[in-house]
Each structure stands twice: as C-alpha cells, then as structure tokens.
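To start, the structure under review is shown below, and the notes come after it.
Omission of a single protein chain aside, the complex is shown with its protein chains in their original locations.
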Amino acid sequence: MEIEDIEIIENNYPLYKKSICEFMGTLMLVSSIIGSGIMGDELSIDNGVALLGNTISTVGMLYIIINIFGDISGAHFNPLVTLMFWFKQEITTKHVLFYIPSQIMGGITGTITAHVMFNYTYIDFPGAHRDTTGEFISEIVSTFGLLTTIHGLVSLNKKEIVPNAVSMYIMSGYWFTLSTCFANPAVTIARTLTPTFAGISIRSWPTYFGGQTIGFFIAIPFSEWIFKNKNIKQSIEIFIFK
Amino acid sequence: MEIEDIEIIENNYPLYKKSICEFMGTLMLVSSIIGSGIMGDELSIDNGVALLGNTISTVGMLYIIINIFGDISGAHFNPLVTLMFWFKQEITTKHVLFYIPSQIMGGITGTITAHVMFNYTYIDFPGAHRDTTGEFISEIVSTFGLLTTIHGLVSLNKKEIVPNAVSMYIMSGYWFTLSTCFANPAVTIARTLTPTFAGISIRSWPTYFGGQTIGFFIAIPFSEWIFKNKNIKQSIEIFIFK
Amino acid sequence: MEIEDIEIIENNYPLYKKSICEFMGTLMLVSSIIGSGIMGDELSIDNGVALLGNTISTVGMLYIIINIFGDISGAHFNPLVTLMFWFKQEITTKHVLFYIPSQIMGGITGTITAHVMFNYTYIDFPGAHRDTTGEFISEIVSTFGLLTTIHGLVSLNKKEIVPNAVSMYIMSGYWFTLSTCFANPAVTIARTLTPTFAGISIRSWPTYFGGQTIGFFIAIPFSEWIFKNKNIKQSIEIFIFK
Partner (left out) sequence: MEIEDIEIIENNYPLYKKSICEFMGTLMLVSSIIGSGIMGDELSIDNGVALLGNTISTVGMLYIIINIFGDISGAHFNPLVTLMFWFKQEITTKHVLFYIPSQIMGGITGTITAHVMFNYTYIDFPGAHRDTTGEFISEIVSTFGLLTTIHGLVSLNKKEIVPNAVSMYIMSGYWFTLSTCFANPAVTIARTLTPTFAGISIRSWPTYFGGQTIGFFIAIPFSEWIFKNKNIKQSIEIFIFK
C-alpha cells in the first residue's frame, strides 16, 4: 500500500459521507450523460451534433465531480475503479461494500433526475439494442483504456491531473468506440432505464458487462507490468494473493 | 472566517473598484451569452450547432473574467454566489449591497452591448416562455451544482482551479438541463431583455428565480456538511446565526 | 518598468530572432484562421459548423505559438499588443519598429500559406463587406476585451496562464461579436487578401481599424486604473508622458 494512495482511505471523512460523495458524483455524471443526450436529440437535426453536446456535457461534469469529491471519497463513481483499488489493496473490503451500491443507486437516481429535468416519466426501458460484436470489443477497449489511464497516472505520481485525464479519455471514447465508451457498470445499469438518446436495452447488458469484465482483467496486470515495472508473474499475483 | 478567503475582502482595492469589476464581469458574461446565441442562430441551420457555439463562447468568457477579476472582487458575477459568501461571513453586508446591484446592472448592460454589436434594438422582451416543471427542476439542480462546485473548491483549498471548474460546469450545464443552467438571477434578468436565442419571457421568472432559491438553500448546508465535514446541525446553523 | 516584464526585452535572443518569432507566429496564426475557414466551408453544409472548426483551429494555434515564442519575443503577434507594451515602457521603440512590420508580413505570408495548402491562388481580394455599425462596435469590444485580458494577467502576475487565456478569449470572441473578434490590425490586413470564409473586403478596413483604435485607447487606461489600482489621472498619464 503506497503512501500517496492511502490518504484516500485515511482522511477524516466518515465512510458514510464518502459513500454519499460516490452517490452524488455518479448521480451528477449520469444526469449529465442522459440529460445532454435528450437535449442534443431534441435540439439538433443531426445525431453527430447531439453526440458532440453529449460529449462536452459529460466531459465538463467529470472534471467537476472528480475535483470536488476526489479528496473525500477518491472519486471512483465506477464499480470497476473501486474494485481496481481494492485489488491494489488501497481500499478495504468495507469500502467496496459501501461504494458499489452507492454508485449503482446514484446512477439510477441520475437517470430519474435527468428525466424529471426534461419532463419525461421517471424511468422507461425501451432503449436501443446495442449488442453486436462491435460493442463487445468496444467495451473491452474502453475499459482497458480507462483503467490503464487511471492506474498509470496514480502509479506515476500524477494524481493531480486525473480530473483532466479522465475527462479527456471519455471525450475521446465517446467517438472512437461503437459503444460510446461506458466502461462503467453503474452507468450501464442507469442507461438501461431511459428510452432516450443515451439509452440501451437490457438485452445489451451481457455485451456491456462482459466486455467491461474482460477489459478489467486485462488492464490491471498490464498496468502493473508497465507502470509499476513488475515482471509478468508479479503483475498477475495482484489477483492471486487477494 | 478563513485565512484563504479573507483576502477577497481585505486586498487594497477600494469597494467601488471591486463593484466595477463585478459590473464589467457580468457585462462581459452576458454579452457572450446573448451575442453567441445570436451568432449561432443566424449562422447555423441547426439549433444544436447554435447551442454549441453558445456554450464555447460562454465557457471561454467565464475563464477570462474569473481569472482577471478574481483577485480584485472575488469574481462572483452572480447574486447567489455573493449571498453564499455572505452567509459564510466571508464578505460584509456592505459588499452585498454594492455587488448585487452592480451584477444586475452589468447583466442588463451586457444584453444591450450584445444587441448593439449585432445591430439589434437595445432591448426587447418577447423571449420564449420557458416555465414548465422541467425548467424549475433544472434550475434547482443547476444552482445546487454550481454553488456546490464553488463551495467545494474553496473549502478544499483548490481556489486556483475555480476558473477552469466554473467554465467546465457551465459547459456541462448548458446541455444537461432543460433550462440551460442559468443558476444566476442577474443573468436571468438580463436574458429577459432579449428576443433572441438565449432569451426568456418575464413569465418564466418565477420558474427560474424559484428554482434558483431552492437550489441555493439546499446547496449551502449540503456543502458545509460534506466539504467542511460538519454535522447536520452545524451545517444548518450557517443560516440561523446570521 | 517591472521586473517580471523586463525579461521579455533583456533575454539573450537578438532582436532579429525575436522579430522572426513575431513573423512566424503571426504567419501560423493567420494560416490557421484562413485555412480552417476554407476547410470548414468546403466540408460542411452549415456555416455554424464551419465557424466551430474555425474557432477550435485558431484556439489550438494560439496556445502553441504563445507557448513556444513567448519566452523569446513576448508573443505579441498583434501591433496593438506591441503598442500597449510600448506605452507601458516595457519594450523600446526599436522593438516596435521591428515587431509591427514583422507581424504584418507574417500575416500576409500566412494568408498565402493557407491558400497554397488548399490549392487556391496566392491572394485574392473579393472578401465580404463587413462594415456595419455592428462590426464597428464589435471591434471596440473585442479589442478592449483582448487587451484588458492580457494587461490584467500580466499586471496580476499571472503571466503563465496567458496562453490559455488568450486562446479562451478568442474562442469566446469568435462567437459573441459580429466581427468575429479580430482585435488585431495585422490579422485584419491578412484577412483582406482572401476571398474565403474568413475574408473581408478592403472597404471594411475603416470599420475594423477604427474600432480597434478606439478599443485600444479605452482598454489601456481602464486596465491601468483597475489592475494597477491607479487613480484616473495616473491611468491616463501613460499616454501623456510617453
């Protein structure tokens, strides 16, 4: 466990406040994803323009929530990020058990918030089927890229640029992946609850969750191997000796 | 009252110069909001593209005015921000009495400036009615988010990234809220005086002001509770013992 | 004359190399303005999209040229900026006599470079007439804003964010002014030599130069008065005692 990371756990904020930060951050993230999707779709005649609006709204919000909640909860807003830090033994199992439900509940509340802001019904399911091989591969790549970015910056003592980097990564990911770079199971769940621009069908879950899981198990040993400069055996042991 | 905040009040600039900074900043902010709305609307066949132009113009201007006027007046440009710092006892009542009228006058002058730059009549009222529940909720969320962002960064000693963060927040807010994230009564007033892309009708005032007020009274105790790590009773007392 | 500014003059680079930096920077700036205007116009069916491309290209280039040439020549690329620093006695008359022609020649060469890159004839004149009152007021506002931004940041010892701030200001200015924020006589001349998206007619010169001159003579005393915290008499003396 490294000194620069341990502060996340051992600051003065109680765990329930950290969990509320995870809840609020994921809520704000999902609100901006769903809300800007609706706005773009209603306002523009061009889906490309709608995706541009969707992108910049998410970028702006990520920058904010990582900056304001990062010093308190670590600003994960993503079960995979929480699990990564747990495998790295930088947060305890208790954190995981509080954070992940907070993120999922935050995401769901985020969809509801966006719907209420745009006079929609609270939740609705007929999102688009997005379950081709392309989306599956896209989520592997997306998740790999996101976790590698976060791991790399933390490992290289560049934690202060994480808010910029995660925003920039998602800005890129919205456009270069067919899945629009979810890389986040809490967001994936939340995006099933909306029939709007950013929504997906429940039938797409295996594609998304499957890709995210594979991306996760590739990203962590790769990052340990490259950024921590471990050998291959050591890089895999992060999973074995847990 | 904290050391890092008190400097706003106790620098060498006289109060009338601070007030002029608030006037000028709000003027420049509103000019960019209204002006870029006109530009986008005239230039583009797609309202989404117009909103993109509207967004980046406002983002750029916010970054500028917070950077150049922040060290002098604190760069509020928003009565709610002024009131927040007053409740936090970081500015005196005298500041409030000078700042808020300066912001409102600056906003009105900003609309006039934008109109003059685009060969419009000075002011005009038939803005769009935007007074559904969606806009009301949107302004609650917008105001909550903006004040929480500012409070969080100041509380966590990250004041130097406020120009970036407020710009990014507004970039996000333009797209994920039906109200396009005013979160500012001075801007709300100014936007009633234009019939153009960024304008609203006077009939929309209760919706906007009502939402902003509610957002204000949620954001402050929430921020005190989370960022200052107070308990719930202490978080509310900021209003009671004023 | 202040210590933090004097370094611009008294670094080890000879004046002719500084002048070449001014030439190259203005060339690169104008190439990006004209070139991206052509690209946007040819590629898009929507003038708003063309202006978005025009904007981000200029923003990116400004960031680069101020960063790479700033430590050598001061990165003016604009006769008005050169004159402002001359009135502030931070550069000598000799600098002015070398810089301004370099900027003008750089701008003209920039137009030619853009044309060559897009298979156009070297120069051509039938740009759009843009000479209404709106453009005139717009150039006053644009120039005032640009010089105030630069003066403010230098006065407040925030020189390190000038590359970001000037980029952000121009990003905003492209959209909130009818004139698209030239605020620069060298760029104005260069933009007369092209019949493309970013071009203007020679008939528009008085409108642009007139507005820029007025903006200049308002911005400097205002900035001295606000940022240097001078009284009104002292703020005007910067012109009188030259």
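Brief remarks follow.
In this document, chain identifiers A, B and C correspond to the written order of the chains, with residue numbering beginning at 1 in each.
Criterion: contacts are C-beta pairs under 8 Å (C-beta built on N, C-alpha and C of every residue); 3 or more make two chains touch, one makes a residue touch a chain.
Source: prediction; values computed, not measured.
Although one chain is omitted from the display, it touches the following shown chains in the full assembly: A, C. Within the full complex, the residue among A:15, A:96 or A:171 touching the omitted chain is A:171. Checked against the full complex, the one of C:53, C:185 or C:199 touching the unshown chain is C:53. Considering the whole complex, the residue from A:137, A:214 or A:236 that touches the absent chain is A:137.
For subunit A, the residues in touch with the chain missing from this view are 45-49, 51-52, 55, 132-134, 137-138, 141, 145, 148-149, 152-153, 156, 158, 161, 164-165, 168-179, 225-227, 229. Those residues of subunit C that touch the chain absent from the view are 12-13, 17, 20-21, 28, 31-36, 39-40, 43-46, 49-50, 52-54, 56-61, 63-64, 67-69, 71-72, 113-114, 116-119, 167.
The definition used in the following text is that only the chains that are shown with their structure count from here on.
Here the chain-to-chain distance from subunit A to subunit C, counted in touching steps, is 2.
Relative orientation of subunit B with respect to subunit C corresponds to a rotation of 90°, obtained by superposing CA atoms and rounded to a multiple of 5.
Centre-to-centre separation of subunit A and subunit C, using mean CA positions: 41 Å. The residues of subunit A never reach two or more other chains; the list is empty.
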